[in-house]
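Mind looking over this structure? Questions follow.
Yeah, one chain of the complex is gone here, protein chain that is, but the others are all in their spots.
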Amino acid sequence: MAKNLNIGVIGAGRISRVHTPLLAQRVPGARVVKLCDLDLEKAHALGDALGIPVCQDFREIVNDPDIDAIFILTSTNAHVPITLEAAKAKKHIFCEKPIDHDADEIRRVIKAVEEAGVKFQVGFNRRFDRNFAQVRKSVAEGRVGDVHIIKITSRDPQAPPLNYVETSGGIFADMSIYDFDMVQFLSGAKVTEVSVFGANLINPEFAKYGDVDTCVISMKLDSGALAIINNSRQAVYGYDQRLEVFGSKGCVTADNEQSNNTMLFTADVVIQEKPLWFFLERYAEAFLYEDISFVESCVNDSPTLIDVRGGLSPILIADAAAKSCASGGIPVSVASE
Amino acid sequence: MAKNLNIGVIGAGRISRVHTPLLAQRVPGARVVKLCDLDLEKAHALGDALGIPVCQDFREIVNDPDIDAIFILTSTNAHVPITLEAAKAKKHIFCEKPIDHDADEIRRVIKAVEEAGVKFQVGFNRRFDRNFAQVRKSVAEGRVGDVHIIKITSRDPQAPPLNYVETSGGIFADMSIYDFDMVQFLSGAKVTEVSVFGANLINPEFAKYGDVDTCVISMKLDSGALAIINNSRQAVYGYDQRLEVFGSKGCVTADNEQSNNTMLFTADVVIQEKPLWFFLERYAEAFLYEDISFVESCVNDSPTLIDVRGGLSPILIADAAAKSCASGGIPVSVASE
Amino acid sequence: MAKNLNIGVIGAGRISRVHTPLLAQRVPGARVVKLCDLDLEKAHALGDALGIPVCQDFREIVNDPDIDAIFILTSTNAHVPITLEAAKAKKHIFCEKPIDHDADEIRRVIKAVEEAGVKFQVGFNRRFDRNFAQVRKSVAEGRVGDVHIIKITSRDPQAPPLNYVETSGGIFADMSIYDFDMVQFLSGAKVTEVSVFGANLINPEFAKYGDVDTCVISMKLDSGALAIINNSRQAVYGYDQRLEVFGSKGCVTADNEQSNNTMLFTADVVIQEKPLWFFLERYAEAFLYEDISFVESCVNDSPTLIDVRGGLSPILIADAAAKSCASGGIPVSVASE
Partner (left out) sequence: MAKNLNIGVIGAGRISRVHTPLLAQRVPGARVVKLCDLDLEKAHALGDALGIPVCQDFREIVNDPDIDAIFILTSTNAHVPITLEAAKAKKHIFCEKPIDHDADEIRRVIKAVEEAGVKFQVGFNRRFDRNFAQVRKSVAEGRVGDVHIIKITSRDPQAPPLNYVETSGGIFADMSIYDFDMVQFLSGAKVTEVSVFGANLINPEFAKYGDVDTCVISMKLDSGALAIINNSRQAVYGYDQRLEVFGSKGCVTADNEQSNNTMLFTADVVIQEKPLWFFLERYAEAFLYEDISFVESCVNDSPTLIDVRGGLSPILIADAAAKSCASGGIPVSVASE
């Protein structure tokens, strides 16, 4: 492989509109050589502006001998079939999370990827947030000593529409899954048991789909540490993404980001800026570093930061969480990988 | 009753050394007329400096017709017998928390106090912390809308010695109980169900007494809201007491306090002050406002902010928490009052 | 002298209502034995509530052999005559700032006090603010290295009424004088030269009295350091008292204080509390520590933190500042003490 990585992108929807311009313009060594979407119009809308040739059939990309790596940015249900074909074609793979909602499907992917010996990275972009990455660094350097408690607050600014809820896989597989990955990333340990209290406080219609919109999650880790997460589908003041790791030697915290740090003092109030609105704003930089990291792993033949097995574990935790929530909070063990 | 309140103080130990000088010198309308302790030397050590006559037998105080109100600042096991006698003698009562570790004993106290028609206040001093009081005010004014999630971080700076642990009643009755009161105070709702994961991460010896030193606690409230608490017996950077209330219209947070707000910028680091060391420092002002509030209730014949029934509920939650923790996290319903 | 200090207070106005209750109730070792005011009603209003005998003639206090120390809390024009008599009577003296507006008068006071060999403290209360005191401590410990720049922001919440302005001595002697003392306190150096730009931006009527309501002040210190102050008579958001010391090894800053540290996040804004309203709120604690420090100096025969010479220097700087401002900013040397 040359110093450049030839990339094919599959999918031209919302998340592709994040990754593809980064890959095309800002990731050193990345060259996007083709973009496909079943909806050709969508493919053109994105690709034309960036000067990227487009196609409709993802197999054109999978089978293109000039392509080294594939970004799978489709809806979740297409992740597994495309991944399997891409692995067979010996392409490196970046796949948006979750790989699938079904653990056995993910196990098929793991097998295929490991047999093919290709690079694989799951899109847990938050690991690349500069604040969270620094928390991990501090923990890894032992600055908080042994980890005792991980605390995550993770709240979306706006509840998704009901048709999204219907196919989302539920709050645990769709939203908390990022926090499950984060708990394991920050601690370097595995979640073994989960207990969840859920509630429908924002939109009672979520209950129709067996889903909740608010929850608190307690977890045991195999290191002995405990973790605690609170999630809400609607924080009216904006995306609320804060966390801390507390240990025997101290505590390290990460806060929200704002569009600017000005403060206004008037006779009535003292005002600062709200948190950035949603993940596109908050994690804009994280997406870039995520893509850079993947391209570097491919080019330098180094391990990806979140490999294919990293995609299975959070889904198993999400399954346990969903069961615990449905049971009214009974602790549920996380299935073995 | 005159505008002044004549107070007898029972107990001259650590917590008395907090309250008695405040009552003697800083609470408007308060007059400490007698102080007793079984250990007369201790009584003298405290009383002499403040010009307060001392005695050894608490009955001297309970039966003194000049005394309007009694502060019961003894060890927990003496709370109930003294309260019962004080109520019979028609004295107003301030009793340190917990009233007792046994719910039935507290029920006896409730009966006696209500029959006597005297004022009663439990020493949940944190309600008078200026930050937490403001959080409650914001919630009560509807500024966060309907309450969805209450989040409390509560960590002591230093684990207590083992002989303290032995008789403490366990982390839930001894430490988390303040947080249980706070959840109900902030939300104006009742906790109905509790699930707890506990761990021994600081001092494994705690396990000998069936106690844990670290825990995460999830709760359901009768309003539908959820609450989440994390406790540790040892935060090496100091007393960590932060909380937030999140709701349909926003979120209100309260942070730790520091001895000063200076920041030092050097070539190596940017440093700010650590949180205040422990409750004596952090809640120094809260103790004062707590005592002022009680004296005002007695003098003005107005309800106390935390009446005798307010002392039962947190103990019932603590009982449920202890059971849940012992069971490995099974949710436990809080017994009815 | 016994362990207690018998204190006579002269003056029962606003600033006496700050000091006298502290001395009577909260300063260890202090006993206020008499309070006087030409307006006997005022004296009673304050003294009766605290159980302090009152009188009308300050000589009753000066000549009382039981009195060890005198607090001179009158209007400025009475400071010098009372101080001279008190010194003659060998009383220790606490005198509110400024000792006088006339440097020669202050020199008379210095002479008298030094001849009498009594303790003397000027009321530069801000030195006892916990934040500013910590800044000084950091500087004195060498944590910022050699001092290069001192920066002070000092703004009142509300412009005084015009009748106050008329007799105030002007913004420099009345308001900036605290900042002049602070510059020298923080740096441990002397101001040698001053340049001032003034403006009338809040109330043009100030100009009638030759006064300004807004100014920026530059200073040279004998250590080689520079200082910069900005003053305003009206900060609508509250008392704005911030400062920093910048040096060869770093920078230390002190910020405003708030009534509580809660933050409210809503769909519209993120709000925190405004700075405390004015000096009575902001420096409430500083007044206490100031009084404690003076009483300790008297009881322990140790030097006061701001002795009688400390009262002259800021007035000389104020004189130079007034001249510079009147001249349109020409630098003016500070007269020698």
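Going by the order they are written in, the chains are A, B and C; count residues from 1 in each one.
One rule holds in what follows: contacts are C-beta pairs under 8 Å (C-beta built on N, C-alpha and C of every residue); 3 or more make two chains touch, one makes a residue touch a chain.
Note that this is a predicted model, so its numbers are computed, not measured.
Touch with the chain omitted from the figure is made, among A:V135, A:A227 or A:I292, by A:V135. Within the full complex, the residue among C:R17, C:K190 or C:K249 touching the omitted chain is C:K249. In the complete complex, the hidden chain is touched by one of A:R26, A:K111 or A:K208, namely A:R26. The chain not shown here is touched by just one of B:R31, B:K274 or B:R309, and that residue is B:K274. Across the interface with the omitted chain, subunit C contributes residues 146, 148-149, 151, 153, 155, 193, 195-197, 199, 201-202, 214-220, 224-228, 230, 232, 234-237, 240, 246, 248-251, 328-331. Listed for subunit B, the residues touching the missing chain in the whole complex are 235-238, 265-267, 269-275.
Those residues of subunit A that touch the chain absent from the view are 25-26, 130-131, 133-135, 138, 143-144, 249-255, 257, 259-267, 273.
The rule we apply is simple: only the chains that are shown with their structure count from here on.
Taken pairwise by the contact criterion, the protein chains are fully connected, each one touching every other.
One simple way to say how far apart two chains are is to compare their mean CA positions; for subunit B and subunit C this gives 40 Å. Centre-to-centre, using mean CA coordinates, subunit A is 58 Å away from subunit C.
Among all residues of subunit B, those that touch two or more other chains are 249-251.
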